[in-house]
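Everything below concerns the one structure shown next.
Just one protein chain is left out here, and the rest sit where they should.
Naming follows writing order (A, B and C), and every chain is counted from residue 1.
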Amino acid sequence: MAITVKHRVNFYDTDAMAVVHHANYIRWFEIGRVEYLRQIGITLNDLMADGFVFPITNIDARYHASGKFDDELLIETTANELTKAKMTFSYRILREKDGLLLVTGHSQNVFTSMATGKVVRLPEKYYVKLAAATKREKDNV
Amino acid sequence: MAITVKHRVNFYDTDAMAVVHHANYIRWFEIGRVEYLRQIGITLNDLMADGFVFPITNIDARYHASGKFDDELLIETTANELTKAKMTFSYRILREKDGLLLVTGHSQNVFTSMATGKVVRLPEKYYVKLAAATKREKDNV
Amino acid sequence: MAITVKHRVNFYDTDAMAVVHHANYIRWFEIGRVEYLRQIGITLNDLMADGFVFPITNIDARYHASGKFDDELLIETTANELTKAKMTFSYRILREKDGLLLVTGHSQNVFTSMATGKVVRLPEKYYVKLAAATKREKDNV
Partner (left out) sequence: MAITVKHRVNFYDTDAMAVVHHANYIRWFEIGRVEYLRQIGITLNDLMADGFVFPITNIDARYHASGKFDDELLIETTANELTKAKMTFSYRILREKDGLLLVTGHSQNVFTSMATGKVVRLPEKYYVKLAAATKREKDNV
């Protein structure tokens, strides 16, 4: 089941076409991803305190309609695939007032050691939470 | 042939992992795209004065290595496919000092009327320049 | 009385010192200012539909302590001085969990015609709302 976060479009998020600049949605995928992890009991601060970072290796986005200043948006995040070394999420960003779909996209992160910069297998304590969440997503489909 | 722009990584482009935040490369694709168009004789300001905007409909990026503060980067932009209604570009971002490939990606834009918000066929004066550039790319491969 | 908005620090708001980049607080003053206006019945979209923009002419900020990723912040905005042509706001940004003061600052906006780019006297319908709010602030001191 998707985790939803609300985000209101700020004036500084817009560009001279008077719409949200497209790169901002990539930032907002991060808001969704961080909240998804928080709700299954994982914070990036804990991960970093344990010596892990979670860099993005792939991102894609498809722009369906334009967000505008002051729109209230819903950022929906779903966990897709999970291995011990990487994880993918998918995203939908909608305008709250009428459900208009603005942007869809995906990301892939790899679990990485801060000490070595190498991809690592995530410790069990994190993996079990992510695996449970990913399983719930699949069961819900 | 790719058009190359230099860009130095600013401190404000970094994040708490001490690397360039991944969303910034999507912004830098825009720097490459704008410069590509300028070098073939098209400026966004002219397009907008003629009533056209050029919104992004799709973007993807693959992250190969991390950029760091003060790195001098090369943004290489190539025109790929062109129709009267849309255009795709591909990008490579490299670290100048050693040619390390940091990011690759693609974008698709559609030519859009500012008045109606609808996708439109681009006027001949712009199309011929883009078609010539796209042909040069193909001939060079 | 200050209007308060909550804002959680995103990962993309941090820099390589692992704290919020100082320019982001200037953006967050805008979040506070927009919300202040909304709560007294003025939206930037209405102002723009009536042909007015509200550009910043002066800004200052003093940084007392560093915000970090995932901190929940309170942005407090107060209207200070008002004339028919300009308005000043003051801001305090605090960490919610313990009230630690991170940043204080001020801004001055001028009411400007979109058509001419000139500073203009704000129409009565907007002025009365702003004057009432400014008076409430003074009475509360």
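Just so it is clear, contacts are C-beta pairs under 8 Å (C-beta built on N, C-alpha and C of every residue); 3 or more make two chains touch, one makes a residue touch a chain.
These numbers were taken from a predicted model, which means no experiment stands behind them.
K.L.:
The chain left out here touches which displayed chains?
P.N.:
A, B, C
K.L.:
Where the complex has a chain not shown, which of C:Arg8, C:Arg27 or C:Lys129 is the residue touching it?
P.N.:
Only one of C:Arg8, C:Arg27 or C:Lys129 touches the chain omitted from view, namely C:Arg27.
K.L.:
Tell me which stretches of chain C touch the chain missing from the display.
P.N.:
Counting over the whole complex, chain C touches the hidden chain at residues 16-17, 19, 21-24, 26-27, 30, 48, 53, 55-63, 66.
K.L.:
Counting contacts across the full complex, list the positions on chain B that touch the omitted chain.
P.N.:
Answer for chain B: residues 10-12, 27, 30-31, 34, 43-45, 69-70 touch the chain left out.
K.L.:
For chain A, which residues lie in contact with the unshown chain of the complex?
P.N.:
Against the left-out chain, chain A lists 11-12, 14-16, 18-19, 21, 23, 69.
Criterion: only the chains that are shown with their structure count from here on.
K.L.:
Please identify the chain with the largest separation between its CA centroid and the CA centroid of chain C.
P.N.:
Looking at centroid distances, B is the chain farthest away.
K.L.:
Which two chains have the most C-beta pairs in contact?
P.N.:
Most contacting pair of chains: A-B.
K.L.:
Once the Cα atoms of chain A and chain C are superposed, what angle does the rotation have, between 0 and 180 degrees and to the nearest 5?
P.N.:
Rotation angle between the two copies comes out at 180 degrees.
K.L.:
Any idea if chain B and chain C meet via the same residues, over half in common, or different ones?
P.N.:
same
K.L.:
If you average the CA atoms of chain B and of chain C, how far apart do the two points sit, in angstrom?
P.N.:
34
K.L.:
Chain A: which residues touch two or more other chains?
P.N.:
27, 30
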